[in-house]
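One protein chain is absent from this view; the other protein chains keep their places.
Think of it as A, B and C in the order they're written, each chain with its own count starting at 1.
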Amino acid sequence: MDRRTFLKLSSLGGATAALSACDKSGKLRGQMIRFIPEERLVPGVAIWKTSLCRQCCSGCGLEVRVMEGEAVVTRHGQRGLMQMGLAKKLEGNPEHPVNRGKLCARGHAGLQVTYNPDRIRFPLRRTGPRGSGQYRQVGWDEAVTELSTRLGSISSQGKAGSVAFLTRALRDQRGVLVQRFLAAYGAPPAVRFEFFDDAVLRRANYLSFGRYQLPTFDLARANYVISFGADFLSTWNSVVAQNRGYGAMRQGRPGLRGKFVQVEARMSPTGANADEWVYAKPGSEGLLAVSLAQVMLSERLRPAEAAREAGARIEGWTQGLSDYSPEKVQDQTGVAAARIRRLARELAAHRPAVAIVAGVPLAQTNGLANALAVNALNALLDAVENPGGIFFTPRPPLAYLPSVEESSSAKSLAERILNNPVPIEALLVYEANPVFASPATWHVRETLEKIPFIASFGSFIDETSILADLILPDHSHLESWVDHVPESGSTTAVASVAAPAMLPLHHTRAMPDVLLDVAHRLGPKLDPVESALPWKSYQEMLQSAFEPLRNHAGSVKAQKADDFWSQVQQNGGWWSEQSDPPPKAPATAERSATVVKVAQPELDGDARDYPFNFLPYASQQFGDGSHANLPWMQEMPDVISTAMWSTWVEINPRTAERLSIRQGDLVEVRSQHGTLQAPALLAPGIAPDVVAMPVGQGHEQYGRYASGRGANPIKILCARVEPETGALAWAATRVNIRRVGTRGKLVLFGGALRESPRNYRYR
Amino acid sequence: MQAIYGLYRDPDSAQQAMDLLQQAERGLGFNDNQILVLTGEPYEDHAFGMQNKKTIMPWMSAGGGLVGGLLGFWFISFTQRAYPLMTGGMQIVTKWPDGILTYELTMLGAILTTVVTLLIAARLPDWRRHVFDPAIGEGKILIGVTDPPEGSQDELRRRLRSAGAVEVKEFIA
Amino acid sequence: MAPAKEQNQKAFRLKRRNWGMAVDEDRCTGCEACVVACHAENNIATVGEEQAARGRAMHWIRIERYYEGTFPDIKVKYQPVLCQQCDNAPCEAVCPTYASYHNAEGLNAQIYNRCIGTRYCANACPYEDRYFNFVNPAWDEPLNLQLNPDVSVRSVGIMEKCTFCIQRIRAAEINAEKEKRQLKDGEFNPACVQSCPTEALVFGDLDDPESRVSRLAKSNRAAKLLPDLGTKPKVTYLRRGSWYDEQNT
Partner (left out) sequence: MNKTPEQINEELLLPLNSTSWRYYLAVAALGMLVLVGFYAWGYQLDHGIGASGLDRPVFWGVYITDFVFWIGISHAGTLISAILRVSNAEWRRPVTRCAEAITVFSLLIAATFPVIHLGRPWLFFWLIPYPSERGIWPQFRSPLLWDFFALNTYLIGSFSFLLLPSFPDFALVRDRSEGWRRRLYGILSLGWRGTPKQWHRLEMAMRIMAVAIIPVAVSVHTIVSWDFAMALVPGWHSTIFGPYFVAGAIFSGIAALIIVMACVRKLLHLEEYLEPIHFDHLGKLLLAMSLIWFYFVFAESLTTWYGNQPSEMTVFWLTRSGSFSPLFWMMVICNAIIPVPILSIKRLRSKIGWTVLASIPIVIGMWLERFLIVVPSLEQNRLPYAYGTYTPSWVEIGITVASFAAMPLLYLLFVKAVPIISIWELKLGQHEKPAEVAAPVPAEEIVQGATASGR
């Protein structure tokens, strides 16, 4: 025992310990330089700034509570203290049409992105071997010079086509900027990658309704909601908007309470709310939807013509779907014929009724057919573009709009990078982590490792950015200019925009500004790049993009351009007054030719060796895993499992009993493509032949809160795809499970499963 | 201080010595208060061990208890009113719980009064030098006269010895 | 001058309020927005995996999940549980130092400075909605910058719990007094209520017959949590409706 510990021991604990800690940090602070405040705030008085949430693609409006505080910041490469406005709390923007003042859990935790202790504080240049995590700090000038020199030399060698830009779907001017940059440079369009990317549903909506878009649900006016596997109240699509509608559907209308039916094989947080929870075999939801339509048609509850184009996509629709009578599909779906009939009658009788599909049904080899089947059901129920049904958010008349073409996510990512006409010389990565979020069979890491130069704009060292040679850290969303065009969640056109809510903490720069800087540096050599991006800054680009809105009837009415611009910022964006739908895409030959047969999915692996269908699902805490580095999210109990800081495999208690697996036992999950280990969670709401696992944990490299925690279910998935879109069929893997013999780390917040435990002994 | 005393092995002879001394009181010119008895254990069944039986100690204890209880109740209800905060939907001065504390303080008052009364009544602590003989620790009983009048010493010695004293001693401070 | 000022102050008096909440289980979807909003507003410490595994996680509001039935005929009930701000609070009377007491607005207040950590209140609370700082809370820099300056940070050995965001109540009251007006229903909300996307949580003055919360408290669906204990909770639960009731089937 050294003297210090002895002193600590002999003292009455806390007081002395606290004092010494204070002294230590106090000294540290005393040695720091103090920057002159760049803004003046009254201490203790909060001001509210509008901003936008970037935790998912919904694009909710934010109000940020900013208060004066003292922060350790980096300025000109030097750390020092500054009195500055600090974001203290995020709230929903009450005016914003998507979220109307509300905010979800992950949105709140956006604050911890800005203040995350693991954020990259300055540009980094790799010094050690790839993946070693050894970097040295470089200045912005050096970093941007390196990137532009690289790109310049590649271009001068005539290999501009060998530069790839990897990102997620950017539904804002950043998307436009990247698109223009790449086009002018001569590189192929950006490769978009998201694990839960909904490409199948967009494709289906295009085929059925002519809209390449996710739908918006008018739940508030619906009397009957049937959802096929969609976790729309927790993780999927515009969650806050859907929750708002759901609340109104349930208790917002005097004397009228809508019914909600959920069809799935593993009870999701959304399914837990259902008045009627219907178990159907994963992948057979399309059959069930078509069978519901068959009952309506055969009992003349709905006219066949109502389905119009959407019905035409389904084989046998005009013949009355006689192959899909409830009796014929009951064995395939696992839903009793009588129940199908009753549900069909209820749906037809309680219109406006709406059907929702997402998640597992679409992540199958027959995903597109399932989606088209549900679309046809919606059309038959007359739910398209009608109150209480589905809508498609119109696009605002901005000067430039990000492309809405098929997000090229589909197909194996590595395949696309490898199959690029010319070998990739340089890869730019922004807001995408494919090394984490792709099956092991795709060999993404190995592919990326072969690329000579990788630059990342990431704010964190994750599995992908650790491979980068150069890291150019982005601002957080609270520190940068933000804008967004919501794809769904509103029935009127919305274009959100907001100025930075606070000054940057670290020596970071916004990606769009870096890209503009690179463009200008390339300019002299590569004129098209500079002329395609004529703006000095992203702010300027935004202003010019929003300028045309001044002439449209919308939430902001201002004559002068400057007034308009400042008001739009103050309001957090512009939203249209009308709610008329956008023009449909014209029916193409390809569209009208597509007719699918709704059938059973094909699963990977033999049913005898791999008896369980393995369903990964978006986690309520981490989405696709990108929020796993936020301590609030790690400690928020998952509402169904009540787990914190954990990963788990959901197993039906009866199955578990058969395999002598107890709660918390470490279980090995084996597919044909790999194995993983995770503790078992006995979940009463999962089918006996299904095991499920949340996506999000299992990061090898993602800061102190996420690294080395749990297992990543994506890694053991098969590479099967939905054939038409090429989207990964992430629910098509079969697995086997067995008890390892040791206990796993499963941290649960909740105790008993039942309100009145029948078995008093059960914990 | 001076004393003449005898040490007795058994209570009967001690009692005899006592009686002899009392008989001689008037003749030798001393009074009851000057007769000294010291023992190593109480002899309450014998007359010599029954001096000064009158005491108000039980009454003192009871009174102490009463005072403790009243003070306790006053103090507790005073503090409750002095900083009146609502808790659990109860009144400010809660009678039932205060009863418990009043009871405890009653008992405390009684106990402390008993102890104090004992100390005062038994004249303790008193570390001054007094007539004493460690022999009482061996079961001997000391009977004697303090400050015997001049000239009575011999008679006292005789009487003490005649009662069967093991030893007759003189104590001079 | 001075008497006039005095008179002015006398002339205006904020009506006494009786804060309460209604929780609509029919609307609650278990999205947990309230849980994180509460963490952000009230500087609740994140205890980390090890402490969480030892049962020391703190969530002033939690969403209880109860299964009913067995697969495939299974249902789940979500029940957000926060401090019920009981009028006859079992936690208050047991505190030896008045750290837990009933304030004039009927709130079950917790005075952190007075708490010495007997943890008696937490045992007495039948709703188990008191959380204890078993270890000294720490925020990895710069996460400390997220702390709300209006809410004190608790140290080790202190019991904490839902306050109905008393800092927001006070701020609103001060504002209203300054502007010499009564508080409006829904003028401000605790963090959980403000962010609840389905509006399952409603906050307001139970003594105001026109407030949303007092009207909801009179609903047919209204119930209290563990009503037989006689704790007089100020949180009303609106039980889940049944679609079948309304369909008469």
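Criterion: contacts are C-beta pairs under 8 Å (C-beta built on N, C-alpha and C of every residue); 3 or more make two chains touch, one makes a residue touch a chain.
From a predicted model like this one, the values you see are computed outputs, not experimental measurements.
Chemist: What shown chains come into contact with the chain that's not displayed?
Modeler: A, B, C
Chemist: Among C:72, C:126 or C:149, exactly one should touch the missing chain; which is it?
Modeler: C:126
Chemist: Contact with the hidden chain only, please: which subunit B residues?
Modeler: 11-13, 15-16, 19-20, 23, 36-53, 55, 57-58, 61, 65, 75-76, 79-80, 82-83, 85, 87-88, 90, 94, 97-98, 100-101, 103-105, 107-108, 110-112, 114-115, 117-119, 121-128, 130, 132, 134, 136-139, 161-164
Chemist: In the full complex, which residues of subunit C touch the absent chain?
Modeler: With respect to the unshown chain, the touching residues of subunit C are 51, 54-57, 62, 64-66, 79, 81, 90, 93-98, 114-120, 122-124, 126-128, 131-136, 156-159, 225-226, 229, 231.
Chemist: Residue-wise, where is subunit A in contact with the chain that is not depicted?
Modeler: Output for subunit A: 8-10, 12-15, 17, 642, 750-757, 760-761, 763.
Just so we're on the same page, only the chains that are shown with their structure count from here on.
Chemist: Based on which chains are in contact, what kind of graph results: line, ring, star, complete or other?
Modeler: Its topology is that of a line.
Chemist: Relative to subunit A, which chain has the most distant C-alpha mean position?
Modeler: B
Chemist: Whose Cα centre is nearest the centre of all Cα atoms in view?
Modeler: Ranked by how close its C-alpha centre lies to the overall one, first comes C.
Chemist: In whole angstrom, what separates the CA-based centres of subunit A and subunit C?
Modeler: 31
Chemist: Please report how many Å separate the Cα centroid of subunit B from that of subunit C, as a whole number.
Modeler: Between these chains, centre-to-centre, one finds 64 Å.
Chemist: Name, in rising order, each residue of subunit C that touches subunit B in their complex.
Modeler: 87-95, 98, 100-102, 232
Chemist: Spell out the part of subunit B that touches subunit C in their complex, as residue ranges.
Modeler: Of all residues in subunit B, those touching subunit C are 83, 85-90.
Chemist: Could you please specify the touching residues of subunit A with respect to subunit C in the complex?
Modeler: It comes out as residues 14, 18, 44, 67, 69, 71-72, 86-92, 99, 101-109, 111-112, 115-117, 233-234, 239-240, 243-244, 246-247, 250-251, 255-259, 267, 269-275, 277-279, 505, 620, 631-637, 639-640, 642, 644-645, 652, 654, 684-688, 704, 709, 745, 747, 749-750, 753-755.
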